[in-house]
Each structure stands twice: as structure tokens, then as C-alpha cells.
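Below is one structure; the comments refer to it alone.
Missing here is one protein chain; the remaining ones are kept as they sit in the complex.
On to chain A.
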């Protein structure tokens, strides 16, 4: 069976062409400043913190994993 190992199998010229096209595409991506991106990541955390059980915990009894398992006596 043919097992291509990565991109080197298709010939160096064509793969170089593809790489150049890909890099042109990536260079043209629209970017925002890290300060703004970071602020928005932080804002998302803050807005959703109260719902995050692993972060803030939940009222006793409402986390099914924390309460003791019930035993069924047959």
C-alpha cells in the first residue's frame, strides 16, 4: 500500500510552490493587538466564572460526583 510520509513525497518543486502560496495567505490574515485579544479572553473568563463548577465549586449536593453514592440494598 502506498504510504505517503508527509509532504516530501510529492516532489520538491510543487511542494515549495504550495508553501509559498500558503505563506502568502497566512501573511494576509487580519490581526488584532495582543492587548485587545488578551482583554477579551479575560472578559470571557470573568463572565463565565460563576458557572464553572471546577473553579468556584457548587452548592453541596449538586455535584453528582462529589456526593456519596447511594447503595441499593436488594
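Just so we're on the same page, contacts are C-beta pairs under 8 Å (C-beta built on N, C-alpha and C of every residue); 3 or more make two chains touch, one makes a residue touch a chain; residues count from 1.
Basically, contacts and distances are computed from a predicted model.
Engineer: Suppose you had to identify the omitted chain by its UniProt name; would it be "G protein subunit beta 5", "AP complex mu/sigma subunit domain-containing protein", "V-type proton ATPase subunit D" or "PLP-dependent transferase"?
Structural biologist: Hidden chain, UniProt protein name: "G protein subunit beta 5".
Engineer: Spell out the interface residues on chain A facing the chain that's missing from view.
Structural biologist: 1-14, 16-17, 19-20, 22-27, 29, 31-42, 44-49, 51-55, 58, 63-66, 69
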